[in-house]
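Reviewing the structure listed below.
The complex appears here minus one protein chain, its other protein chains still in place.
Right after this comes subunit A.
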Amino acid sequence: MKKLLNTLYVTRQETYVHKERDTIVINSAGEKLAQFPALTISNILCFGQVSVSPPMMGYCGENGIGLVFYTEYGRFLARMIGKQTGNVLLRRTQYRLADDPEKANAIARVMVGAKIANARTVLMREIRNHGEHANISRAVEQLGYSLKSCQFSQSVPQTMGIEGDAAATYFSVFNGLIRGSRFQFNGRIRRPATDPVNALLSFIYSLITQECVSALMGVGLDPYVGFLHQDRPGRPSLALDLLEEFRASWADRFVLTLLNRRQLSPQAFVTEASGAVRLTDDTRKQVLVAFQERKQEEVVHPYLQEKVPYGLLPHCQALLLARHLRGDMEFYTPYLIK
């Protein structure tokens, strides 16, 4: 498999990222904070007041290093796109299939199926480890039905509906997966999150989405044209499609680990006057470090039967999607956990 390179997260405010020969240098108030060989970095994620020199931007574009800008609070702002890689024929195939309702749904329902299957597995594991729980068992059964109807879904809107129902079922029991009483989860709330669990979930989803965007661009697919998610200007629909199979399997389990191992306390979050909840600077840094560590951990890919680090899963899936679109494989094979 490809080599997993590092992602550089620049979270310190009022920093300046520039280039010295083939190294990336981070300055603050004229002082050098850190320096990395550019060869070891695949993505630079800038949060808030971070400026990047034009030569550094050019270098990123030329060498396929992803450069992404977020607000200080982790909301996605922009991504710099360098030379388009890959093949126009592949993208044409992608557009053609996305325009064909039947073919788009053939892919969409597999992606949603994987999302439901993974959510179901997370719940079943909870029962296995912590004993039977009536609500969770009911949700597992419910998700089983959703999975079945997903297989026979006739259209993208129908698949979308099944996905929505399944998500509601899953999140209705998600609070039961959080140990202790320090954090309460009362359903998924986005834009803005009004409790710490939702704030964390949103943050991790947005990080993995960016990983999916990079992976799709890397194999020559257009991250903005999806099969499940419809086109909307500025929305990386295909990356959001790809994210579905990673939500429960990667993001949610990661968030649960952080909370249940008591790595984060309620003081790690700030509630604004509006009621919106966000991560403090230190928390964000801590979460990013843990996220980065998780990315190095290896898993056996269920379809490729090969050991790969977590961080390369988006790449593997983008590759398998490209191979399916090219006609090498009859079906897209999503990432499934056991």
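Keep in mind that, in the parts below, a contact is a pair of C-beta atoms (placed from the backbone, for glycine too) under 8 Å apart; a residue touches a chain by one contact, two chains touch by 3 or more; residues count from 1.
Just so it is clear, contacts and distances are computed from a predicted model.
Enquirer: Can you pick, from "3-methyl-2-oxobutanoate dehydrogenase subunit VorB", "CRISPR-associated exonuclease Cas4", "Multiple sugar transport system permease protein" or "Carbohydrate ABC transporter membrane protein 2 (CUT1 family)", the UniProt protein name of the chain not displayed?
Expert: "CRISPR-associated exonuclease Cas4"
Enquirer: Determine which one of A:Val219, A:Leu238 or A:Val277 touches the chain that has been left out.
Expert: The missing chain is touched by A:Val219.
Enquirer: If I consider the whole complex, including the chain that's not displayed, which of A:Gly113, A:Pro223 or A:Pro314 touches that chain?
Expert: That would be A:Gly113, which touches the missing chain.
Enquirer: Give the residue, chosen from A:Gly144, A:Pro157, A:Gly187 or A:Gly275, that touches the chain omitted from the document.
Expert: Counting the whole complex, the residue in contact with the absent chain is A:Gly144.
Enquirer: If I consider the whole complex, including the chain that's not displayed, which of A:Leu90, A:Met160, A:Ala276 or A:Val299 touches that chain?
Expert: A:Leu90
Enquirer: Can you list, in ascending order, the subunit A residues touching the missing chain?
Expert: 1-2, 86-87, 89-90, 110, 113-114, 117, 120, 124, 140-141, 143-148, 150-151, 219-220, 302-304, 319-320, 323-324, 326-334, 336
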